[in-house]
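The complex is shown incomplete by one protein chain, all other protein chains being positioned as in the whole.
Chain nomenclature is as follows: A, B and C, assigned in order of appearance, with residue numbering initiated at 1 for each chain independently.
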Amino acid sequence: MNAPLRLGMVGGGQGAFIGGVHRMAARLDGQWQLVAGALASDPLRALASADELGLDSSRSYASWEEMARREAARPDGIDAVAIVTPNHLHAPVATAFLEAGIDVICDKPLATSLADARALQALARRRERLLCLTHTYSGYAMVRQARAMVEAGELGALRLIQVEYAQDWLAEPIEQTGHERGNKQAAWRCDPALAGPAGALGDIGTHAYHLTSFVSGLQAESVCAELSSLVPGRRLDDHVQAMLRFPDGVRGLLWASQVATGCENALRLRVYGSRASLEFAQEQPNELLFTPLGGATQRLTRGRVGSAEAQAATRLPAGHPEGYLEAFAQLYRDAAEHIRARREGRAVAPASRWLTTAADGVAGLAFVEAVLASHRAGSAWTPLQQEGAIP
Amino acid sequence: MNAPLRLGMVGGGQGAFIGGVHRMAARLDGQWQLVAGALASDPLRALASADELGLDSSRSYASWEEMARREAARPDGIDAVAIVTPNHLHAPVATAFLEAGIDVICDKPLATSLADARALQALARRRERLLCLTHTYSGYAMVRQARAMVEAGELGALRLIQVEYAQDWLAEPIEQTGHERGNKQAAWRCDPALAGPAGALGDIGTHAYHLTSFVSGLQAESVCAELSSLVPGRRLDDHVQAMLRFPDGVRGLLWASQVATGCENALRLRVYGSRASLEFAQEQPNELLFTPLGGATQRLTRGRVGSAEAQAATRLPAGHPEGYLEAFAQLYRDAAEHIRARREGRAVAPASRWLTTAADGVAGLAFVEAVLASHRAGSAWTPLQQEGAIP
Amino acid sequence: MNAPLRLGMVGGGQGAFIGGVHRMAARLDGQWQLVAGALASDPLRALASADELGLDSSRSYASWEEMARREAARPDGIDAVAIVTPNHLHAPVATAFLEAGIDVICDKPLATSLADARALQALARRRERLLCLTHTYSGYAMVRQARAMVEAGELGALRLIQVEYAQDWLAEPIEQTGHERGNKQAAWRCDPALAGPAGALGDIGTHAYHLTSFVSGLQAESVCAELSSLVPGRRLDDHVQAMLRFPDGVRGLLWASQVATGCENALRLRVYGSRASLEFAQEQPNELLFTPLGGATQRLTRGRVGSAEAQAATRLPAGHPEGYLEAFAQLYRDAAEHIRARREGRAVAPASRWLTTAADGVAGLAFVEAVLASHRAGSAWTPLQQEGAIP
Partner (left out) sequence: MNAPLRLGMVGGGQGAFIGGVHRMAARLDGQWQLVAGALASDPLRALASADELGLDSSRSYASWEEMARREAARPDGIDAVAIVTPNHLHAPVATAFLEAGIDVICDKPLATSLADARALQALARRRERLLCLTHTYSGYAMVRQARAMVEAGELGALRLIQVEYAQDWLAEPIEQTGHERGNKQAAWRCDPALAGPAGALGDIGTHAYHLTSFVSGLQAESVCAELSSLVPGRRLDDHVQAMLRFPDGVRGLLWASQVATGCENALRLRVYGSRASLEFAQEQPNELLFTPLGGATQRLTRGRVGSAEAQAATRLPAGHPEGYLEAFAQLYRDAAEHIRARREGRAVAPASRWLTTAADGVAGLAFVEAVLASHRAGSAWTPLQQEGAIP
């Protein structure tokens, strides 16, 4: 085995949620070791967090600017940085590390505007560094199986796509009233200054859109959308509904809501083609439903039936459930492979080729901005700004 | 027990589908006896069909006009007529029987235009006759349970409604090429002259819309919709997608498709309120999922847990599945109760008060016309024509 | 269509459960018309019940002995009698009607002893009359599909059978304390004088065993069983657990319980062969799960995928759920076909050949007696008394 890569982290201090997930995911496959961090904006909390994680105190930084500068200068500096801050910092932090020549693993969304996302994409390309996004759900074996089946033509010509992402954690105005759980998360996610102009749209709508394009291989051409703030007093959208037009007459619906009472993390994708259909539900990630026209629905299971891509994203035999952390770990494994391949001057292993990259981040922002524009125009059909995208 | 009511039927001859369903449904509870019919436009097929059903040949009519006239004149004439023809005949046949003073049980849609539907509603009111629609799915015990729970406020304030109705029987152009199954059905349902201007929209979109309003108690204020003919050469829509605005800021999505490969009769309704949500899937009609905010999803089952209305629509103990025919039979049982109550000068039993009536038919056509108009206007938000509705 | 056959009924008066089910089932397909009955042992209740059902008062009998005698003498006497009394009367009533030359449709179990069952089987054969049992679950289309697949060898060599039938309606001692629901049912079903020596074993264990042998084509060679009365004070078993040995080394488990809290009518059969397996759950009767070795589980659905036998037991298209009443109606349809075929001197239509007959009733009693004997012998392996069976 190669020695683990050295990972730094910006954000993810005590009380944060997604930082801990990144750390478990990075650890799972033994490919990464956390060695540095600017874990919190508050210096004391940053230090306490670093201590709790066993970081050497010399590598717990008070600011990400300093961290980028000093880690780049160390002979044993970090191989990559994981950015797990609120959304508004994604772009500046990523910029600093890319400028310092350090590979970047960024929580989604890539930025809070399409322009920023494009600038980042161009920077990464110029500096020849990895800029990848943790669209977790694309790491599931059965999502990769779905993509492989679409690519292989098993669905025939695509016709319809239905995607939905329903949660209920914002069903009450917890960002306003304070609440024992979720308060801190809710506070920044419902604040336009920290989350950007999109609420549920940016937080989970982008996941739904990414899953759709990841599996179908299609980007929407235009959207007809409406945003709502269904909880009184909320400053950002908590419900998104949109009709989508894809190339070649493919049609679709997307809805994302954080006030869908009773829903936990109900991301679900259904793709209908002329010959067959697929259905994936994130809460049952070890299976994929496949139904050929006129035939019986088949429950494809991880580890038993699958493409090479699905097998490569599988750690355990069929019937031994994998979950969200394994999907997340897959992205870290893929990122490690991309970095190693570049350093070794070789091609990326096929099993890791579907890593979510800056191009996906740009596409995500194009979707967000088109939805915002459509909403402002009274749900007018609005094209996605695709020019300039670097695939 | 009261003696069975006498039923006549227009349409439903050999080779038809829905006529046989009406007959089984009418028979199940022993409240109706089929005694007369104009079962087919072709006289020979009409006679053969009547013979097969054991009708007295004197009451097998060559035309529905004659049937209405002669049955109205008999002392033992039919108590009600079931209309199970292609859509374009619903209005003229219903008119003839209502004019003859005969109660009408009509397959949906009530008519092929909103104007015709309103005229029928007014006529029924003027003649003081029953004009009810067989929106089958409202006969399910667990659909009635859902309505009762919404009415009782168990969901809190409604916020979101998601309804979908997916089939795949038109996934291939069987109306064009001929096909061993479904051909005859497909031929008229895809022909604007027989089905009216709406394809999947009229056929199943109206069911989805009715189920939504039945359970939620809400009619949409406006729609933003797009119709598609996803199978090449099809003359009517086979896919409908629409965003809906209901009163008080409630939002919704509706999709109906007859080309959703792998779907059989997948009508599904989800209603989210501030306190709880409900989910009903027609293919599992003995259960209703209820999830209070922050709590566990509860699987409410027919016969075990339920409101008075649900219990009244239940024939068998829990765990002994009821199905589509029982739901359909419920409408016939309710219609019989309405007729008997009127004749006996008493109020309708509460358990039968939710029979689908002409007002629902009018609302359905208002929905259809608004969707058609929105589609023609490039998915502009279009209000439903609600003025003049007689609730 | 042939004119409906004339049906009489013994038992099934007001307050009874299964009689009403028989009547709906007989009515559904239009093959039977109820014309006579000895509906209750109490004459007044018998008359009131007959009136409620619209029977001619001259054919409402005070006793089944009289009914058998007088109906046999009428030129328009009943074509068959349905016996829906408590178990201890099945044999004497069936005997009386068979002796009178009248075909018999009997609720299960056929009798309360194996000797009685064999005597009935011999009598029916001697009198050349139909003696069939309403093992409802064998009327489901997907159960027939399962049998067809086993017969066709799609499972390979059978190896394991798991069958279970779990209810909870006797989870409390309602036969002792009185209870608003179920009391009357519970009273006779928990009384050895009325139900026979077997409680849950006779009531539902026999259904589980019949389903097993119906689908697998196998009768158990021996059983190793234990009965329990898990509710204090209960006089008959409410829980049965048994290991089964079938021919050719096939092994199985059977459990049946009426105190399995939370279970409604959870009859479930799983059959494992060397090449594939099948699973049927009565509460989801429109589907059958089929899994080939190494492949994906396929959800076979009624109306979409099926053998000729399954199609013949299907009334509605796929996705339009059928239920318990339709399965029950299938038995009445099959019985009508058997009677008509005999009278017309022709072979029974293949689709009706799987009607449950006296031989199944004899096999059921052989199972019951073997379980009772094994239990009494401290769960010793006990052979089923198969000699003398007339297949």
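By definition in this document, a contact is a pair of C-beta atoms (placed from the backbone, for glycine too) under 8 Å apart; a residue touches a chain by one contact, two chains touch by 3 or more.
None of the values given here were measured: they were computed from a predicted structure.
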Touching partners, among the displayed chains, of the absent chain: A, B, C
Selected from C:20, C:92 or C:292 as touching the chain missing from the view: C:292
Candidates A:257, A:277 or A:301 - the one touching the absent chain: A:301
Contacting the left-out chain in the complete assembly, out of A:323, A:350 or A:378: A:323
Contacting the left-out chain in the complete assembly, out of A:24, A:115 or A:157: A:24
Interface with the undisplayed chain - residues on chain A: 1, 3-4, 17, 21, 23-24, 27-30, 51-54, 167, 169, 263-266, 282-286, 301, 303-304, 315-326
Footprint left on chain C by the chain that the document does not show: 155, 159-160, 162, 164, 168, 171-172, 224, 226, 228, 230, 239, 241, 243, 249, 251-253, 255, 257, 259-263, 272-277, 291-293, 297, 378-381
Chain not shown, touching residues in chain B: 290, 294-301, 304-305
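By definition in this document, only the chains that are shown with their structure count from here on.
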Chain whose averaged C-alpha position falls nearest the assembly-wide average: B
Averaged-CA centre spacing for the pair chain C and chain B, given as whole angstrom: 35
Centroid spacing, where centroids are CA-atom means, of chain A and chain B in whole angstrom: 43
Interchain centroid distance [CA atoms averaged], chain A/chain C, Å: 56
Residues of chain A whose C-beta touches two or more other chains: 297
